[in-house]
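Here's the structure, in structure tokens; my notes come after.
Note that one protein chain of the assembly has been removed; the remaining protein chains are unaltered in position.
The block that comes next holds subunit A.
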């Protein structure tokens, strides 16, 4: 029997091993506790089954953690080189171009209106 602390009730409550200890990235394909819940039509109890049954997509966080923690001195905003660089260059181009355009527009706007 495993226990977990329920923040909601502020008490220890019984739990299966999967809920008592399930850190990010841990894949336990063998459930150590499978309660025998019998229904009229047998259903798969997702919370007790293997983590291979994922709801809405697989967990890619461990892979991303590996990519972003690579010690290659690249700053975080360019870590995924190709898409990051494209977006960065577009943004900087708009920044510099926009700033210049702004100064020109304000210069023109500041000219006295000759009637």
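By our rule, a contact is a pair of C-beta atoms (placed from the backbone, for glycine too) under 8 Å apart; a residue touches a chain by one contact, two chains touch by 3 or more; residues count from 1.
Everything below uses one rule, namely that contacts and distances are computed from a predicted model.
Candidate names were "V-type proton ATPase subunit", "Cytochrome c oxidase subunit 3", "Glutathione reductase" or "Two-component response regulator", and the UniProt protein name of the unshown chain is "Cytochrome c oxidase subunit 3". Although one chain is not displayed, its contacts with subunit A can still be listed: residues 6-8, 19, 22-24, 46, 55-57, 59-61, 64-65, 67-69, 75-77, 79, 87-88, 90-92, 94-95, 98-99, 101-102, 105-106, 109.
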